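Omission of a single protein chain aside, the complex is shown with its protein chains in their original locations.
Let's turn to subunit A:
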């Protein structure tokens, strides 16, 4: 609970999904640890899986939930999805099986999140191009067919990691601006926190049904 650089107006909840060993945790650490190094070296481990970014002049706190990818936990990990504003779906470009499982991950995500949830497909381990098992084009096509955003990234080198997270945030912010995302719904995965009181809301909440009884 700090002020100053930690003043933010929104909290977005992300989840990272994908098979075991595709590098979900590494992506997360690559993204969040960077924050520690660049912004605030003394606050290492200050808060779990979070990083504050800036989109269109608004500070946004990303809260990223890593999920267990083992097949046997698939059935029980539904509660992760609840209230996620963004879902990063990760596969390993060197392992075809992880790519093949994408459709089932996608089904889960679609079923368990709200329609405005932004899904971003990430092909991880792009640094291991020599062992590539899934071509960029193939994955790109899959993404286009399902209306997903797509990038190939490397948690090891950090290539495109930042972009993937930022693009997702931009997309979510866009849907807030468009009013497609209801901030007051608990499931939206977005919390609005007016940093300074009285700041006008970009997208004021449309309908608020107070208790009718």
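To be clear about the criterion, a contact is a pair of C-beta atoms (placed from the backbone, for glycine too) under 8 Å apart; a residue touches a chain by one contact, two chains touch by 3 or more; residues count from 1.
To be clear about the criterion, contacts and distances are computed from a predicted model.
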{"item": "Name per UniProt, for the chain absent here [options: \"Proteasome subunit alpha type\", \"Rab5 GDP/GTP exchange factor\", \"Meiosis expressed gene 1 protein homolog\" or \"Protein wntless\"]", "value": "\"Rab5 GDP/GTP exchange factor\""}
{"item": "Those residues of subunit A which, in the complete complex, touch the missing chain", "value": "1-3, 7, 11, 13, 20-21, 24-26, 28-29, 47-49, 63, 65-70, 72-73, 75-77, 79-80, 82-83, 184, 186-187, 189, 191, 193-195, 197, 210-211, 213"}
